[in-house]
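Working notes for the structure below.
In this view, the complex is presented without one of its protein chains, the others remaining in place.
Right, chain A next:
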Amino acid sequence: MPHPDSYQDDTKLKFVRNECLMGLPRGSLLQTSMTDLLVADHIHKKYGKYTALNDLSIQVPKGSVFGLLGPNGAGKTTLIRIINQITMPDTGKVYLDGEALDQKHIINIGYMPEERGLYKSMKVGEQVIYLARLKGLTKAEAKERSKYWFERLGMTDWWNKKIQELSKGQAQKVQFIVTVLHQPKLLIFDEPFSGFDPINATLIKDEILKLRDDGATILFSTHRMESVEQMCDHIALMHKSNKVLDGRLSDIKRAYRTNTFEVGIQTADDSVQSLEVLKKNVLESAHDDWQLQPASFKTINEHDLKLQVKIPEGLSPNDLLGFLANKGTINHFVEVVPTANDIFIQTINAN
């Protein structure tokens, strides 16, 4: 049941939802602040008759971890390729650090594509140096930095091996080094954790976060929501060549929260009878516009009353707590915050 006061908090949200689909007016001038490292401005890209990107704009703040989300075929890879200057947009422009993207910026970008690839019959060390030099490093620089990274990731004895002698996970590590070796301002990872075992995935995740702490900006594309929760400050959600949602992850979560809480109340003697009595009491005395549903979570008692309560917008958790405190001892009270996964599925289905 919608509450008349709904969305009263949302006025301060920065995110734009369904901007183009809903035909809302859009500023013709992009608000490019100096804190944005990467700005994509109204990008259009067509392949023949197929529209790969439809008027797409994103701003990636400096020093952030930006998640580019969307189902397969949403246009993520096309956007990434445009940022990497692999393909050119039909219209629209990309700015890096305030400058229009240009050939000279390739040294500022590190890119790890989803389909990892290295020369199979080339030696690891030679390959890392070759690819770093293509990015513009000198031989000496490339050698020194790769030495540092090889030691850091415990790969020193791979130097003279060929890629085909390494396992898939090991080759991924080499690929990671290739991506970061020239210390780019912008790091782009397309599905960075696919193919890694949990230990190496954590290792790479920590390295990525460390690179961010050292000043790099991370753009990564994924459809794995758990890594989004763990790492992203900002997200943009793409669907069928359009951007359907973007903003700070915390803001988006706040906007998607439903004022729903999980509560657990202890009964006097932990028996089935007293649970029934309590349940009846709570259900009868609850307000009409509250939605109560049974919930399941773990507590230490066997017969606690476990409920999921959705209260109308405008009510605060304290109102709910006040009501519950009369019924018994509250041993569990948690707000149900939507996960990135929920938001993803909800938004895609809505479109």
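We take it that contacts are C-beta pairs under 8 Å (C-beta built on N, C-alpha and C of every residue); 3 or more make two chains touch, one makes a residue touch a chain; residues count from 1.
As a working rule, contacts and distances are computed from a predicted model.
Per UniProt, the protein behind the absent chain is "ABC-2 type transport system permease protein"; the candidates were "Chemotaxis protein CheA", "Tripartite tricarboxylate transporter TctA", "ABC-2 type transport system permease protein" or "DsrE/DsrF-like family protein". Here the missing chain is touched by one residue of A:Glu115, A:Asp269 or A:Asp288, and it is A:Glu115. Only one residue in the set A:Leu53, A:Val178 or A:Met231 touches the chain that does not appear here, and it is A:Val178.
Considering the full assembly, A:Thr87 is the residue among A:Thr87, A:Asn200, A:Gln308 or A:Asn341 that touches the omitted chain.
Taking the complete complex into account, A:Tyr130 is the one of A:Tyr130, A:Trp159, A:Tyr256 or A:Phe333 that touches the chain left out.
Panel shows chain A; residues 47-48, 81, 84-87, 103, 106, 109, 111-113, 115-122, 130-131, 133-135, 175, 178 of it touch the chain omitted from the view.
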